[in-house]
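== chain A ==
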Amino acid sequence: MGELIELTGLKDGDPVSCVAVFGDHADFDSAPVDRRVMVIGAGITGITSAIDLGNAGYQVMLLDRLPSVGGRMLQLSETFPTLDCAQCTLTPRTVESGQHPNVLLKTSCEVEELKGEPGDYTVSLRQKITYVDWNKCTGCGTCIQKCPSKGIALFERDAGRMTAIYTLSPQAVPNKPVIDPDRCRYLTLGKCGVCANACPVDAIDYKQQESFFEVQVGAIIVATGFDIYDWKNKMPEYGGGKVPDVIDGLTFERYLSASGPTAGEIVRPSDGKLVKEIVFIQCVGSRNPEFHKAYCSRVCCMYTAKHARLYKHKVHDGQVYIFYIDIRSTGKGYEQFIQQSVSEEEIIYIRGRAAKLHRDGDKIMVQGADTLTGKKIEIAADMVVLAAAMVPNDGAQELADILGIKCNNDGFFVEDNYKLSPIETGQQGIYLAGCCQGIKDIADSAAQGSAAASKAQVFLSLVRRQNQEAV
Partner candidate 1 sequence: MEKKLGVFVCWCGSNIAGSIDVDLAVAEAAKLDGVVHAENYMYMCSDPGQQLVKDTISEKGLDGVVVACCSPRMHENTFRKAAGAVGLNSYLLEIANIREQCSWVHQNNKPLATAKAVSIIEGTLDKVKENLPLETITIDLTKRVCVVGGGIAGIMSALDLANADYDVAIIEREPAIGGHMAQISQTFPYFHNILELLQKKIDEVKAHPRIKLYLNSEVEVLDGYVGNFNVTIKTRPAFVDPAKCTACGKCLEVCPVSVADEFNRGLSQRGAIFRYNQTEGARIPVLEQRDCLHFVDVEDVEMDAGAGEKCTACVDVCPENAIDLGTIRTFNEEFVGAIVMATGYDLYSPAKMPEYGAGKLPDVIDALAFERLLDPTGPTKGQVLRPSDGQVPKKVVFIQCVGSRDPERHKAYCSRACCMYTAKQARLYRQQVEDGTAFISYMDIRSDSRDFEEFVQQGMEEENLVYIRGRVAKVIQEDGFLRVFTTDTLSSRQLEIEADLVVLAMAMEPKAGIRDLAKKMNVTIDGDAFLSETHIKLYPVESSTKGVYLAGCGQSPKDITDTVSQALATAGKIQTMFSNETLIADPLIAEVKNDVCSGCGICIDICPYGARLMNDFTRITDVNQAVCQGCGACIAACPNKACELINSTSRQFIRMIGDFAGKAEAV
Partner candidate 2 sequence: MKYPYFPGCTLYTKAKKLDDAGRECSLKLGFELEELKDWTCCGATFPLVNDQHITMSGPTRILADTKDQGNDKLVTLCSVCFNVLKRTNHVMLNDEERRAKITDFIERDYHGEVEVLHYLQLLRDEIGFDVLKEKVVKPLEGLKVACYYGCLLLRPVKEIGLDSMEDPTIFEDFIRALGGEPIEFPYKVECCGAFQAVYSMDTATRCSRDILRSAKNCGADVVITTCPLCQFNLDDRQPEIQKSDPGFSSIPVVYFTQLLALALGLSAEDLGFERNLIDPLPLLQEKGIIA
């Protein structure tokens, strides 16, 4: 029980190596299966579950398909309603998840198949190709410095540039780079090899292949999080991604972030000009059953108010306009946060959905209406930030099929009973937490992460007692 089976995707005699299994599995392997939990998704929710369970003495495998943990929260600047620095709040946790003796990180890794039964699941995992042997890599970063291929940065939401060999952020956990095969000159053109030459420990491996392995766990927590609605392709009325100074909220977080591409300056992507008039449009793709998503994305009202406030902190004489339908500030201290922002920063909330925007010279003309005055409104903005709908991460339906849990039409995982079992799925031993179950903010996600940890513990302690009785 518990041994790790490596299933390489190799044919006999194949000269290439496969992705080595990274990390020390000894503790995980030696724990009984009813003491092992898998957490799928290493955002704030998954990390919270994993650390709670790790602290409770469970062996946790914390899985993420990206190369490092931290999820969306790591991209945020400061968080509402306290304006705490998101990195300062989260990095201790990402570091802890990486250092915890009972937590085993599995990044660049995806679930392929589920077998077994509650209390004794066998999960097949696919270790994706990283082109870097992480067991050798020391995270020195030389390869990143030397890489000649620059492109759009995933982590910076198109706002910054990064190399073809990269870590998601400078504070990545684990701090090991991966190569983007689509941009790597060696992998696309067959010529380059700068990183391989630069690497002092010979960790670059252009010929790496996927590997597959299985682990046995007693319970599984699904915390796969959210993505941003594809407004660029689906919302031509807001420029369809072709007007450079129209960005989405998550991108704006990078602009606000001191470690972001503009070092926290609010300048336009198009010409680097300081933004003096900024328009925020809420419910972009949300609350729109006819064309987009019928549901409300819950957190946009608050993060937009926060954006407005942080913008005003940086550009004192700037003017903020926010198009909204209803202001939804329901958490503890949220209403007060919004009201204080409006009063102190003189933010203009305009009740009405903006219909359209277009580029006019170096301005963006935003057409909307103020339903309170009954006027059609037009604003010439320097920058427009769209609070685009939040959607489940892609692959949710596939994962639901693998795990045998339910998914609604929007791709959110469905719990057993909305009121009293918001964590449980139809499948015993499989639990939900965070935005994959329905959009929620960090506080609610973290609380649910802990709740899922509780459910897993309760279930496994029951399994242990049953096993003992059987013995």
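On the choice of candidates, all candidates are chains of the complex that A comes from, given by their letters.
Methods note: contacts are C-beta pairs under 8 Å (C-beta built on N, C-alpha and C of every residue); 3 or more make two chains touch, one makes a residue touch a chain; residues count from 1.
If you're wondering where the values come from, they're calculated on a predicted model, not measured in any experiment.
Undergrad: Have a look at 1 or 2 and point out the one touching chain A within this complex.
TA: Looking at every copy, the candidate touching chain A is 1.
Undergrad: Touching candidate 1 in the complex: which residues of chain A?
TA: Residues of chain A touching candidate 1: 44, 52-53, 55-57, 79, 81-82, 84-85, 87-89, 91-96, 98-99, 139, 170-175, 257-259, 263-264, 286-287, 289, 294-296, 298, 301, 326-336, 339, 371-372, 374, 408, 412, 417-423, 437-440, 442-444, 446-455, 457-458, 461-462, 465.
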